[in-house]
Structures are given as structure tokens and as C-alpha cells.
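Here is the structure we will look at.
With one protein chain withheld, the remaining protein chains of the complex are depicted in position.
What follows is chain A.
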Amino acid sequence: MSALLDSLLGERAAPAALAGVRDAAIAALRDRGLPGPRDEAWKYTSLRALEQRRYVDGDCGARTRPVDVAFLPGPFAARLVFVNGLHREGLSAAGAVTGLAIERLGSRPDELAALLRSPPPADAFGELNAALALDGVRVRVAAGARIEAPVQIVHVGAPADGDVAWSLRVQVELGAGAQLRLVEHHVGSASNANLASIVTAYRLGAGARLELVQLQDAADGGTLVRRSDAMLEAEAALDLHTIEVGAQLARHDLVVGLAGRGARFRSRGVFALHGRQHVDTRLAVTHLARDTACDIAWRGVADQRSRGVFHGAITVAAGADGADAQLANKNLLLSAQAEIDTQPVLEIHADEVKAAHGATVGQLDERALFYLRSRGLPLDLARRVLVAAFCGAVLDGLEPALRAHVDALLATRLPQAEVLS
């Protein structure tokens, strides 16, 4: 057993209803251990340093301590704020919106336990998530309902009396034909070295449409392990923007199943790293039905000594004829010490499939840099302009106020990016 698991898997005070789930998860976790370097899915992300660390399980005063959070601009149908994995009533706001139901499960441990028992995921961090969970939320949109303003889920990592390990389970369900815009904001309240695990499942009924924005701006010293698991029925559409600039170590498993005929997944993602950040994105999209489509464009920027990892796997299952699968991953290294590993994988078991995938890792275009400088832009501004333009290519389609926030965020988190407006 590692120091990490030792520190987390002992006795704790929690509702009795959760004990069964926790015990089962702990047993599985003890048996399995954390993934090691031989695990293909963790090839580029070492957990050795993490395994040596100790965390405190529980809220450690975070439940009552005031936190300072810069919320995203714009109107919202509901804002749900979780501080270190626990719902914070005072920061949250939700009015009555027809067709939208938000069920907080922290006060309903039986339902939380049921949710934690439902798949996914059968891996070490899924088990850790189930073992540590004290709270959860279910967001449901009734069939045919169209929720105009977005729902915001804000995950705040906050300093406590020790480095806290926390987890949260979220379930998002859209009935047939329902429409929802959801913004997930991961944000750090001051610097902290917490370990966070968030598992979110999205269930899209036939013809449902989810516009999802995931903005990961977690605290500098933190570790964030996320799994986003989406399942789409016939003609459902998931439109995703993912922006990652935060955390010391971040891992995101994004698993999408296109289960019904005509289901579509479109995603635009960017990570922009500096310092010694390590961010690993692992995408697994499976076409399970006919005429399904995915269109994935992901970009990465790594500066200083940071490291980015992108693994994009698309599988077209037997029988999923007529699938259209597009994956493009472009990366930019801003320093000789930075590293980006990218691996697009395409596996096709069906006929009449349209598929394309490609990945590149490069540096700033010297010709473009000289062109800008020859017109008077100082070198540092010219570099920032090109970096911002590179990232901006996958940010089109964001709502303007959010886009402005993201542009500004990129410019701050990445000293070599500029706000291009």
C-alpha cells in the first residue's frame, strides 16, 4: 500500500448508507492499487510522487470557512457551488425553472450510494471517487424541455487545515429532445495542494442536445483527476468546449459512447501549460451505431518545463456503418524544456466509414513572428499574439462573455498569450 492510500482508506465519520459503497471501493482499490508505469493508459503520467503524499480525508473545516471565488460572468439558470466536494449553500443559487430538476444527494445518502454504485468506472480513480464521496448532485432536464440560461457547476478547491482529498459524483440526465447548456468551472480558492476526484456522467436521451463547457482553472499546486462519461442515444448531440490551464497535475478521461443512430459529438479543447504543470487528456470515443459522427479538434500549448499528454482514441464498432470520425490535435511548444506527447488512435470495425485523424507538435512559426516584428510588434507581443491565435482556433462558438473570460485567463496563466480584441 502506498502512503497515499494509507492516508485515505482508514476509518472516517460518514453516513452509514455510504459505508457499503466505501468498503467495496476500498477493497477493490487495495486489490488493484494505483496504476503504475506499465499501465498503458498511464504511460506518460507517473503517479509515483502522488503515491508518496498523504492527504486528509474529510472537510477539515472547509465546510464553514469562507472562500473567495471569482465566478464566471453571465446569467445562469442555476449555480451549484461545491467547496472541496461539499455543496456550499451560501454561494449557490437556483430559482425554479420549468423542466429543470436539481437533486442534491449529500442530504440523501441512500440515493448517493445508489448513484455511486452505478457504473462508471472500473478503475482505481473511479474507486477512489466512490470511496471518498460525501456529496453528489443529479441534474435532470425533462423530455422536451429547453433550458435557456446555462447551469453552472462550480468545483472549488479551497485551503483547509491540511491537504485535503475530496471527491464528487455528478449525474446529468437529459430526457428525449431536452436541451441544456452546462458550464463546469474548476477553480482554486487561493493556492492549495488538494487531491480532487470528480466523476461526471452525462446521459442524453434521443434528440437531446447538451452544450457543455469545462473550464479547468484549478489551484496551482493541486491534483485533479476527472472522468467525464457521456452516453448519447439516437440523434442526440453533445457539443463540448474544454479549456485547461490549472492544477499541478491533472488527468481527464473523457469517454463518449455514440450509442444511438445519428448521435453526434463535437468537441473543441485546449490546454495551456506553464511552470511544471502536467496535464494528461485521454479521449475515448466509441461509435456504436450507424451514421454517428464525431468531430474533435484539440490544441495544446506547453511553456517552461510543463508537460502535456493527449491521447485521442476513436473506435468504430462493428455495425456502426456510415460513421464519420474526425480528430485533429495540434500542439505548440514554447520552450525547449517543455514536452507534449500526442497519440491519435483510430480503430475501425465497420464499413463505409469516413475517418481522418492527425496530430502535430511544433513551434511558433518564425516567418509569422518576423512578419509581426517587421511591422513594429515587439518580440514578446508578437509571440503572445501568435499563441493566443493558436488557442483561439478552438474557442470559436463560446458565448462572447465567456470567450472574453477565457482569453483573459489564457493571457494570465500563459505569460506568452495575448488578448486578441
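Criterion: a contact is a pair of C-beta atoms (placed from the backbone, for glycine too) under 8 Å apart; a residue touches a chain by one contact, two chains touch by 3 or more; residues count from 1.
Please note the rule applied: contacts and distances are computed from a predicted model.
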Omitted chain, identified by the protein name its UniProt record gives, among "Peptidase M16", "Multiple sugar transport system permease protein", "Fe-S cluster assembly ATP-binding protein" or "TIGR00659 family protein": "Fe-S cluster assembly ATP-binding protein"
Chain not shown: contacting residue from A:G33, A:P378 or A:G397: A:P378
Contact residue for the chain not shown (choose from A:A114, A:A389 or A:A408): A:A389
Those residues of chain A which, in the complete complex, touch the missing chain: 365-368, 370-379, 381-382, 385-386, 388-390, 392-393, 420-421
